[in-house]
Every structure is written in C-alpha cells, then in structure tokens.
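Of the protein chains in this complex, all but one are displayed in their positions.
Going in written order, the chains are labelled A and B, and every chain counts its residues from 1.
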Amino acid sequence: MEVIGVLSFAVAGVVDARKQRFDAVGTFVVAFATAFGGGTVRDVLLDRRPFYWVEHEGYVILIFAMSIGASVVFRVVSRVASERTMLVADAIGLGLFAVTGTSLALVAQMPAFVAVMMGIISSVFGGVVRDVLCNEMPMILRDRVPYATCAFAGCWVYLGLTWLDAQQEAALLAGALTTTATRLVSVWRGWRLPG
Amino acid sequence: MEVIGVLSFAVAGVVDARKQRFDAVGTFVVAFATAFGGGTVRDVLLDRRPFYWVEHEGYVILIFAMSIGASVVFRVVSRVASERTMLVADAIGLGLFAVTGTSLALVAQMPAFVAVMMGIISSVFGGVVRDVLCNEMPMILRDRVPYATCAFAGCWVYLGLTWLDAQQEAALLAGALTTTATRLVSVWRGWRLPG
Partner (left out) sequence: MEVIGVLSFAVAGVVDARKQRFDAVGTFVVAFATAFGGGTVRDVLLDRRPFYWVEHEGYVILIFAMSIGASVVFRVVSRVASERTMLVADAIGLGLFAVTGTSLALVAQMPAFVAVMMGIISSVFGGVVRDVLCNEMPMILRDRVPYATCAFAGCWVYLGLTWLDAQQEAALLAGALTTTATRLVSVWRGWRLPG
C-alpha cells in the first residue's frame, strides 16, 4: 500500500513540474520533494533513520527515470488518468501517509496530539516543501478546501481505534479510509472551511 | 518565563494569520511555526530531543484551540492589547529565546560564537520559517530595524557574565533584559542599521 502512496505523490509531482516546464533536474527535485518531503521532515523530527528512500533506493531511481522521461510520463498520465483519477490517487496517498505517520510517532512514544501532528506532517508536508521550493504559497494555507483537516480526522479515527484495542491493521485501514473518503467527499461537495 | 515567550509568539502568529484571512488550518500552521519554529530548528541543529512542544503537549493543544477560535482571539487581542503591547510581548519573547538558546548550546559544548548563533536562531527563526511559509521575504532580511542584532547583543552579555562566573540566573536575566531593552529602544528611537 505504501507503494501506491509514494507513486501517486511522485507522479503528481512530475505532472506539476511538467506544467511549469522545468527541465529534468527541476522535475526530479519537485517529484522527490512531493513524494518524500513529508516523510523526511517527520523522520528528522522523530530522529528516525534510515529514511524510507534510503532503504528503498529503487524509488529514487524510478523517480529519476520518470524525470528524465517526464514528457513521456506526462503524455501517458494525461491520456490514461483524468484529473479525477489523479485526485483519487492523491487522496489515497494522503490517507496512507497520515495513518503511517501517526503510528510511527506512537512507536516513538509521542503523546497523542503530537502523534496526530506527525501524521499530518507526513501527509501534507511533501506538498508544502514543493510549494516553498516553487516559490508559491503552500496550498494548505491558501486554499480552504479541506486537506490537512481530512488527515486530522483520519488520524484521530486511527488513534481512537487503537485506544479501543482494535487490531492494528483494521485501525490503520479505517483511519486511511476516513481521510480518503472525507477528502473526496469534500472536493465533490465543494466544502470550504470557514475563515 | 518561557511560557510568556511561547505565548506571546503564538498570539502574534494568530494575529498575523488572521490579517491574511487564513482558515483554522493555516492559522495553526502559522502560529505553530512562529512559536516553535526557532526552537525546533535549534534543537535539530543541536540534535536535542524531545522538542519543547513534544514535552509540553499542552501548548500545542492551546495553539490549536486558539486557531479554531482565531476570530475570537483576534477580537480580544485587538481590544485588550495595543500594537505597543504586542511589540513589548514580542521583545520579551525575543530576549528569553535568545538567552535560553545560547545556554542550551553551551550545555551542548558549542564554541562561543556558535552558541550565540544558536541563540539568535532560537529567537528569530520562528519568524523566518513563518515568512518563508507565507511566501514573503523574511523580516530580518527585508527590514533594517534592529532585531537579530538585539538578540546578538543580549547573547554576548549573557556569555560575558557566564565567563565572569556570574550566577546563571542573573546572567540569563541580564542577557534577556539587554535584548528586550535594545529592541524596544531601537523601535522607539527609529534606529536603522546601515546597509
């Protein structure tokens, strides 16, 4: 499942970089930041090593290959995946990173609220790092469509089920599904946070 | 005293976010970055764990509550606290973070000049992180009103007194007061750094 999260974020990064007409180097930076930025910031905060991308070098090479062939990737993605498919993939990535981040923080003995924050950081900071690098205001500040809020809800569902001694896999799945579902529903219904 | 520093920075963050009309999520990100950004960057550099906000989860929850009720906080602050009060609170926070940062770096065996830098990072990097996230040029680069310079002065006062074997509490207090006082005087007299 982690594979889906990383890949959907990486592909989203390549497509984004392509829209800005970056060269292969810029595309790689943007795709890498999107896919691994959140997890890396979380791991630095939790002082966890090695990073996911150090243990799974294959992903880095894959992202590198996609950056070299970005125009091909872009054309294939544009043909195969509609905007809607990309949105679903991103929502799935959001859900998976949120619950895994929270769970890793619990293993590192973080208190509950901090663990939820780590889950949110894991899932949304890739996008924040990418936007900061591209000199744009991060989407989670700019935009009122719920995004971090969905991760927040899913992390608490996961935590609540853990407290109720639910099976770990079931709790992870329920949390991830909550995040993904609230994200998709809120885009579909055009929900906005008050400000 | 640390409470005052964190709270004044957090309130300043909420007020800032409110002015940009962010939603609750954006407000939380901005307030959290302002209050804990400097200390967290310092702790990552010094390889210290756990972070202050991990040990004192209550602050995170408080900032979260303030972000949810940001419009109320904003109205209360606007009524109770004048611009001048906010400036004083920020100057006190600046002084406290500067000397604590330097003192923590000394404990971690850093050489004197590096310890002073850690003090400055603790006190001004919260604002830098916030400005980078909001896609603005950091105030310490843009603006010539002394800010980091005041922290610099206070850190050296603290270091000097430590070398003279002054009592630790007295040295911390004198350093913090130096920073706060030079900051307030330089705003009051309209001092500018040459450039």
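Rule of thumb we're sticking to: a contact is a pair of C-beta atoms (placed from the backbone, for glycine too) under 8 Å apart; a residue touches a chain by one contact, two chains touch by 3 or more.
Computed from a prediction, not measured in an experiment: that's the story for all the values here.
Q: Of B:A81, B:M110 or B:L177, which residue touches the hidden chain?
A: Candidates B:A81, B:M110 or B:L177; residue touching the omitted chain: B:M110.
Q: Who touches the missing chain here, B:V15, B:V60 or B:I140?
A: The one listed residue touching the chain not shown is B:I140.
Q: For the chain left off this view, which of A:V60, A:M86 or A:M139 is in contact with it?
A: That would be A:V60, which touches the missing chain.
Q: Could you list which residues of chain A touch the chain missing from the display?
A: So the residues of chain A touching the unseen chain are 21-26, 29-30, 40, 44, 47, 49, 51, 53-54, 57, 60-61, 64, 132-135.
Q: In the complete complex, the non-displayed chain touches which residues of chain B?
A: Chain B touches the chain not shown through residues 44-45, 47, 110-114, 117, 128, 132, 135-138, 140-142, 144, 147-149, 193-195.
Throughout what follows, only the chains that are shown with their structure count from here on.
Q: Go ahead and note the Å separation of the Cα centroids belonging to chain A and chain B.
A: 30
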